[in-house]
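For this view, one protein chain was removed and the others were kept in their places.
As written, the chain order gives the labels A, B and C, with residue 1 at the start of each chain.
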Amino acid sequence: MNQAEPAEAMLARIRASIERQRMMATLGVELVAIERGRVEMALRYDDRFTQQHGFLHAGAVASVLDSACGYAAYSVMPPDAWVLTVTYTINLLAPAAGQRFTMTGQVVRAGRSLVVCRGEAFADGAERPFAAMQATMTAQYDRPGVSG
Amino acid sequence: MNQAEPAEAMLARIRASIERQRMMATLGVELVAIERGRVEMALRYDDRFTQQHGFLHAGAVASVLDSACGYAAYSVMPPDAWVLTVTYTINLLAPAAGQRFTMTGQVVRAGRSLVVCRGEAFADGAERPFAAMQATMTAQYDRPGVSG
Amino acid sequence: MNQAEPAEAMLARIRASIERQRMMATLGVELVAIERGRVEMALRYDDRFTQQHGFLHAGAVASVLDSACGYAAYSVMPPDAWVLTVTYTINLLAPAAGQRFTMTGQVVRAGRSLVVCRGEAFADGAERPFAAMQATMTAQYDRPGVSG
Partner (left out) sequence: MNQAEPAEAMLARIRASIERQRMMATLGVELVAIERGRVEMALRYDDRFTQQHGFLHAGAVASVLDSACGYAAYSVMPPDAWVLTVTYTINLLAPAAGQRFTMTGQVVRAGRSLVVCRGEAFADGAERPFAAMQATMTAQYDRPGVSG
């Protein structure tokens, strides 16, 4: 864990990285909350991103959960690291039915190069998640000119 | 496996279902090939769907691999079934760098209600995949008015 | 969820099933606690079950986490169901170093036929898990003579 970096600086580098993710803008993702080790994002229903039964496509859900987990991991990495998703497993527990979807990513344990996170997706303020993710992120340091 | 259904009918129900997936149209996904137990789709680079380093976002890759696996599973299900993703694991083996991405989904084994598939994503005709998926799909039969 | 069954009956069918798992006896697994939706088991270090560096083999850890998740799922299933593991993902966050390993399985969400659980493994009373599991279990009803 990187606890020396001021919270302000950590928030700034996460916001800067999210702004560079065109996919987040295309999906209309809103950044709800960041703390060290935990990120919350929200996504509104949009019929451009639906599957064949009119619910949100799992791919849209997975995109945001992946980003929430990735930024939760990034929040505990050193400032000169950048973050990549190694692998994740997503369970779709129920259709993504609703208007507003809240997605959380939380660090389970952070090692030197690998950070494991869990994500959960909730519809319209429901208490039980409709999707759950377990994700493995990696910190990279070595590519000049690449950050975030 | 459902081998009694004519190939024509199987192709027709898959095409009809894909057409109802608005997410596929939004991503600009092209259906390349369908045979029983195997589906191939293609996705072009589009900077609306990028991550922070300018590569295609893992969420776009996962969306198409998930659909390729889902339709591979659907191709071996009885005509009155519809298909849902239960869970998948995706490994991102390299950045999604390229112009045209080919995604395959293939049935590993089909049971009565669960079908397990593997997916692979290739960039610009490369031989080695840049992403690999293992997915569990379920056949559903019981919701009136729902199909595909 | 199956909330009509008395807790006593639920405990009895879980204990009966565990007693039939020879693998649990071979590993020396201890049943620590059962409540509806959550099961805790313990495993002692044993050099018969080590990997090449002298730590507990991931297979031993996974066996017990899988059983803890499976019985957590089983605890919320109807009495005539039996439980099978469909798939799980395990992250090994640190070596399994210690003398006594506590493994918990907890239901995230239970559907009609599929139950998703999360498992965590802790060494010697540590607060942070050294392994995390996300598991998909299925309830089966239809094989005469098979239960648990």
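Basically, contacts are C-beta pairs under 8 Å (C-beta built on N, C-alpha and C of every residue); 3 or more make two chains touch, one makes a residue touch a chain.
Quantities reported herein were computed from a predicted structural model and do not represent experimental measurements.
The residue from A:50, A:75 or A:138 that touches the chain not shown here is A:138. By the touch rule set out above, chain A reaches the unshown chain at residues 86-87, 89, 113-114, 116, 136, 138. Mapped onto chain B, the footprint of the missing chain covers residues 89, 91, 93-94, 108-109, 111, 116, 118, 128-129, 132-134, 136. Even with one chain removed from view, chain C keeps its contact list with that chain: residues 17-18, 20-23, 26, 47-53, 57-60, 62-64, 66-67, 82, 84-92, 146, 148.
Here, only the chains that are shown with their structure count from here on.
Comparing the centres of all chains, each the average of its CA atoms, the largest separation from chain B belongs to C.
Here the spacing of chain A and chain B, counted between their Cα centres, is 23 Å. Chain B and chain C have Cα centroids separated by 32 Å.
For chain A, residues touching at least two other chains, in rising order: 89, 91.
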